[in-house]
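All protein chains of the complex are present and in place, except for one that has been dropped.
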Amino acid sequence: MTNTNCNEMTQKYYRVDRMPHIWCPGCGHGTLMNTVVRAIDKVGLNKDDVVVVSGIGCSSRAPGYMDFNTLHTTHGRALAFATGIKMANPKLHVIVIMGDGDSSAIGGNHLIHAARRNIDITTIVFNNNIYGMTGGQFSPTTPYGDFATTAPFGNIDKAFDLCSLAQGAGATYVGRGTAYHAPLMQKLIEKGLENKGFSFIEGLSLCPTYYGRKNKKGNAFKMHSYFKDNCVDIKVVEKNPEKGENKILIGEFYNSPKTEYTEGYQVIIDKFQK
Amino acid sequence: MTNTNCNEMTQKYYRVDRMPHIWCPGCGHGTLMNTVVRAIDKVGLNKDDVVVVSGIGCSSRAPGYMDFNTLHTTHGRALAFATGIKMANPKLHVIVIMGDGDSSAIGGNHLIHAARRNIDITTIVFNNNIYGMTGGQFSPTTPYGDFATTAPFGNIDKAFDLCSLAQGAGATYVGRGTAYHAPLMQKLIEKGLENKGFSFIEGLSLCPTYYGRKNKKGNAFKMHSYFKDNCVDIKVVEKNPEKGENKILIGEFYNSPKTEYTEGYQVIIDKFQK
Amino acid sequence: MSNNNGYKLVQGNEACVEGALAAGMRFYAGYPITPSTEIAEISAQKLPQIGGKFIQMEDELASMAAIIGGSLAGLKSMTATSGPGFSLMQENIGYAALAEIPCVIVNVQRGGPSTGMPTSPAQGDIMQAKWGTHGDHPSISLTPNSVQETYEYTIKAFNIAEKYRTPVVLLMDETVGHMREKLKIKDSSEIEVINRKKPTCEPKDYVAYRPDEDMVPQMASFGEGYRYHVTGLTHDETGFPTNNNDVSGKLVQRIVDKVEKNIDDITYYEEYRMEDAEIVIVAFGGVSRAAKSAIDDMREKNIKVGMFRPITIWPFLEKQINDVAQKAKEIYVAEMNLGQYFLEVDRVAGKKCPVKKINKINGELITPNEITYAVTGGAIND
Amino acid sequence: MSNNNGYKLVQGNEACVEGALAAGMRFYAGYPITPSTEIAEISAQKLPQIGGKFIQMEDELASMAAIIGGSLAGLKSMTATSGPGFSLMQENIGYAALAEIPCVIVNVQRGGPSTGMPTSPAQGDIMQAKWGTHGDHPSISLTPNSVQETYEYTIKAFNIAEKYRTPVVLLMDETVGHMREKLKIKDSSEIEVINRKKPTCEPKDYVAYRPDEDMVPQMASFGEGYRYHVTGLTHDETGFPTNNNDVSGKLVQRIVDKVEKNIDDITYYEEYRMEDAEIVIVAFGGVSRAAKSAIDDMREKNIKVGMFRPITIWPFLEKQINDVAQKAKEIYVAEMNLGQYFLEVDRVAGKKCPVKKINKINGELITPNEITYAVTGGAIND
Amino acid sequence: MFQKMELRLSGSGGQGVILAAIILADAAIEQGINAIQTQSYGPEARGGSSKAEVIISKDEIKFPKVTNCDILLCLTQNSYDKYIASLNKNGILVVDESVNVNMNESYKIYKLPILDTAQNKIGTHMVANIVSVGTLYALIGEDVISKDVMIRSITNRVPPVTVDKNIYAFEEGIKLIRG
Amino acid sequence: MFQKMELRLSGSGGQGVILAAIILADAAIEQGINAIQTQSYGPEARGGSSKAEVIISKDEIKFPKVTNCDILLCLTQNSYDKYIASLNKNGILVVDESVNVNMNESYKIYKLPILDTAQNKIGTHMVANIVSVGTLYALIGEDVISKDVMIRSITNRVPPVTVDKNIYAFEEGIKLIRG
Amino acid sequence: MAEKSLLQNKDWCKGCGVCVGFCPKQVLVIENEKCVIAYPEKCIFCGQCELRCPDNAIYIVGGTKDE
Partner (left out) sequence: MAEKSLLQNKDWCKGCGVCVGFCPKQVLVIENEKCVIAYPEKCIFCGQCELRCPDNAIYIVGGTKDE
């Protein structure tokens, strides 16, 4: 899949002296983080030019293990910090990693505004349908009826479809993979990195510790199997709509480049340079 | 249009001792506020059961003139206050009036979350494509390329389509009117009030003082005429798509009731009451 | 069969919910954050069972806004958070203060600044509890030091909020929030519950922000027929915004005065072995328990030391601290921060006797030994 | 032809932008709010013309976040706001303090609390500027009192931020922000501009948070080949989170100390007719101009009165206030709030002489007559 | 001899008294004397009546607000009612002729057709503020600020296409006082 | 006679030492004596090693943390390495047999097959914490807390379907000490 | 049933001219920054002015409801 084998990749792109990471056994975040690193490798970015930004949450611990310029910000604000970085130095490749809570609960506003501006940031959400870091409260993506410590009688909140939200707000590249569909996930991130504009890739993750346990989803392997059996690629569904029934759609949902924000700003600056 | 004539309505629903209101001559907000009041009258709500909540902005001054339970909150947070009110007393009819900045810049997150929960709040945005109260900075709905005090070289931000945003986030009733299309606007609000769930009605307003002046749109009457000539109802476009080209779509965009949030919560409470 | 006398083992955060429910809390809006999360979780569990409402909001800005809304609609309302969330709530705490909306905000303090030490105890938000929002405003904060007190002072927090129509902060710390010890839940007959004053007049005569003699206006709930206006702009007695400078100034003065001038009614403190104390340790929350222990140790060595423990942290107990300073030869302020409450103690007591600091900010509770060491210069407990 | 000596008529808010540009500001992120909006508007106009960047963010939370990002990417960054926005920025101000990211936050104060009096001057955020965010942290705030000073101290704010890698607050008030008076823009040769220390070592040897002797670590920009980690959790010298209590505690102590122990380097104040003053008025910002005028009036009646004007409000100028108290018979602290800076003056000076308050919170500038009246008990200016 | 002068300019929101005040202050600085200009705002950025102040002085100006109003300009009844009490007993009142004033006062009163001059002589009510500048300038005196400097200040502060019209308005304003 | 006892329970994240501590404290309160239970957390809610503390005392407990550790339980090597220094020289160490310990110390050492008992005797490693409770209870003594009260405390704090298994584990834990 | 007539609340009128622009019969003019009902006799009570006025400063009274 990649030009670098697994261990070489680990050695090259991770801060191995910081490992093992703090995630629980079987946590999907580790697998998803690997897809990010493999995509960076495949696209061939220079490590010094890559900035990885996150908020707060289990998922947001990822940048600490990744050997780039890394920034672990405050809860929900990663995209706003990232916007400042990209504006200040548009040459940097800015990648944002967030959890479902981080990106769509407290951070929902920054998500829709970064998407609206179409600023060149590749945003990857590790969506485990729960607040992992704080011990299993429901998030804006926890399915209706599921259980969580703050939804002891079943969740009555409707869940966001993060990809539709991002696309509706203006993201120019949108896709969804899962921890199980790691190769697809990697491919989507690669294309997101290549898109000059706001790219949004949702990675369905799994939290055996909280979401899994509260909702009797079995161990990490069982949760992987669930993705295997219940996801179907949008391309398949486009041809055979009935195959999409009661399934989770994955794949590339939207890819339609538009003027990028910092390039738009550069046009103004250039006006004064002549 | 209504069962109450104009002056009776003024006397019945306004705090006439607070008038004239602070808005500039020709400001579209006054006309839109009238559509809200006429809709309340038409639907026949009891004044004591109506709560009108707003944030901060020219538009958000509306509740102060309206003879209901009225709450002028902090900038962007109206829907969060309103959510608390509705949760605490679901019998109240909660109406939220916001500006484009209030609802979609600083308040964007509360908008998408209130929509997601489908909580029974009728939200009306007076969208004048500018921050009026602070003197004419661009807002998330200022068209690309337009001028504003903070976009002296033309706005490079892409604009939100507020109706799509609200619908994408989960609103169950969505429509758009304008200050010119006052009867339509009133009708949309009536239907929004009748929808048990989150209703979102955008009212295109006009700010001759800032947006109009900066963008050479002429006086208030000219700005009204612009709406007259450049808006087309979605029903017309559905039949004749070519009629929608380069036009602003108005009308009822979405109407699809789903379980309402406080009713969902009541089900849990009821479980323990038997 | 068991001889527990009605006590059970309860966590501080749980006791907070028990107290809130006993005080009449029927609406909770919050956003999870360590080390306060159990307060949300237990509220989510218990509220619907008694017809109350719980909602998890999208963030702390919204949580604070929602409880103000809930309170206006007539339910006693609370939220709980920790440092980062407390910072986010500040704007709307100021709103509640100006618009005079009763509500309770629990801050279970953890190590700061910023994300800091999320699971460690600290008392770094003492000054923020008073000064966190912009502009002059009243501030009331209570600091329990045990599970039982958490229960009791949560009730009092609601009572004060309702009586004075103002936000009240319950300033816990991770130590108190997460420890489990015995709690006796009181019978409702033993609990004093205070409710906001309702209008005594007809709706047409209601002037929403006209204060009674106690400086507090009567409060109607939305939906009760008293249609009035609430705003965060400075307003006159009708509640409508005013451009009149003097009316504006007087409004702010009144909301501050209604708290400051009623301070005796909200003054809670404990004195421990103070009768003949020459050295006084001022401590509160988790640290006060180390102080007690240290005092016992030092008393055994015949050191005349005692503790003044403010439970009401804000408004500052100027009168009591002044009295303490009158008699003390030396005062130590022990806190898990770099010296915050110290500043006010020093201002008031420093005119009469030396005031010194005992501080610790590494995320561990100050120990009895550390206090003893600081006070005795290491003379005992080496 | 004209004899203006290079002066022109400029508004305070505009002078702030001029100062920022002179100091090297190349990134501005903000959200409009009265009475600071002109700072954003003028920045939007001027920055792209010199290759800098302006962005209007979705709110103040994002604005503060964006300038931290901009600073990390290597540009000197600023935002401006007023009370409500300042409250919203608090969480990320704490982040900048802990993660040691240089940046400048301008707060043009208006009447609070809450939405309050949006177009009126006030000085109600003095304590918030120090204590607004949770946890112990360094705070630096400067308060200019004229258009020229706004220009000068904006430059200094950037210099201090860069030198000490910390957020610096320029605390203006509506009076100063909106008034127009003469400004002399300096030649770049006359301006001292300080830039953050860049790493002197190779990337492989870079230990991002290892302080030099001045307690300040060297700072690489993202993209310069020094790949390091930045977090708001307490961290060790490498910048990575640590669970080690002592390392955490020492970090917080260091970031506070690097400011407190270098206070002499960031001490700015003015003394006016203090030589033989027995009565001292402490005032800053807009109010200090009323004080000067009042002092002139009183001096004409042979009252020995002078002014100590802190320009550096935080850290508190303890040494200078102490000196003042040594000589004064009486100190008055005049401020447009209910007595905030007073508390620190009273703490330090109150041990030596009486300290009294002159306060006004109605949205109007304190007048010279009011000060004179307060000081003389109405003896003159009746 | 001129040492210090405090002026208050008032009118309704759209009448541009703030710009008038800025032009005066600007000219003073340009002339090498001190000036300070302030204003009061309505709710956030808009509002009904509008007030601007200018102090010009040979010495350093300490307190920036008018405490001792030497010249008061009122373009509307409303602003006259609101601010008249603040005028010095030895001061000067300049009002539009449409304003009803109590003539029985110790200060000097100029009741002038300012709005009419703007509307009917210059052709637009938009220049009423500059007509006002003319009247005020005539009262301040050429010994304080030279006319050249005044005209330069107007030229710099009004939209380029309207310069001539505004200078005309300024001259007419002067005439209203000097006759 | 018993007056006060300070216990520290340590192990890895999933081993449930916190529940074990709660059960002990709960029983003490139920018995009418004082108890306080505290714990330390990793980053926010998760983390590697886990530590819980219980103090039981006839008198009021002032300082809530263990300062003078009478009994230390270590289920893993890691936790032993980390906490052993805090044990009183006259204290008692209870470790799982898998842990390498320095036997040459003044405190009393119980090296017991706790994990093995749970896994192989009771049938699940999940009850290792309750086996531990049994061992600790045996050391605290029936004169301090009655066995009935202990069993009630366990019953109240474990999932209903696992009560029997846990009581079994508790009894086996007692046996590990008493033989 | 009363005759219809057109009334004004001059205090509220801000002279924005919106009603003037919409009136199909040129009944209204702006004078001194206020709307004036200059030719009441030409009014056909179409309701445009009252519908459009942002300030509720002009309105029709009398006549049958719901016309």
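Going in written order, the chains are labelled A, B, C, D, E, F and G, and every chain counts its residues from 1.
Rule of thumb we're sticking to: a residue touches a chain if its C-beta (ideal position, glycine included) is under 8 Å from a C-beta of that chain, and two chains touch if they have at least 3 such contacts.
In this text the structure is predicted, and so the values were computed from the model without any measurement.
Contacts of the undrawn chain with the visible chains, over the full complex, involve A.
Note that of A:Ile121, A:Leu165, A:Ala182 or A:Ile268, the residue touching the chain absent from this view is A:Ala182.
Even with one chain removed from view, chain A keeps its contact list with that chain: residues 1, 3-7, 10, 14, 19-21, 23-31, 34, 179, 182-183, 208, 219-222, 224-225.
By our rule, only the chains that are shown with their structure count from here on.
Taking each chain's centre as the mean of its CA atoms, F is the chain most distant from chain E. With centres defined as mean CA coordinates, chain D is found 39 Å away from chain A. Rounded to whole angstrom, the centroid-to-centroid distance between chain C and chain F, based on C-alpha atoms, equals 35 Å. Counting partners per residue, chain B has 24, 56, 74, 105-106, 108-109, 113, 133-135, 140, 153, 157, 265, 268, 271 as the residues that reach two or more other chains. In chain F, the positions touching at least two other chains are 42-45.
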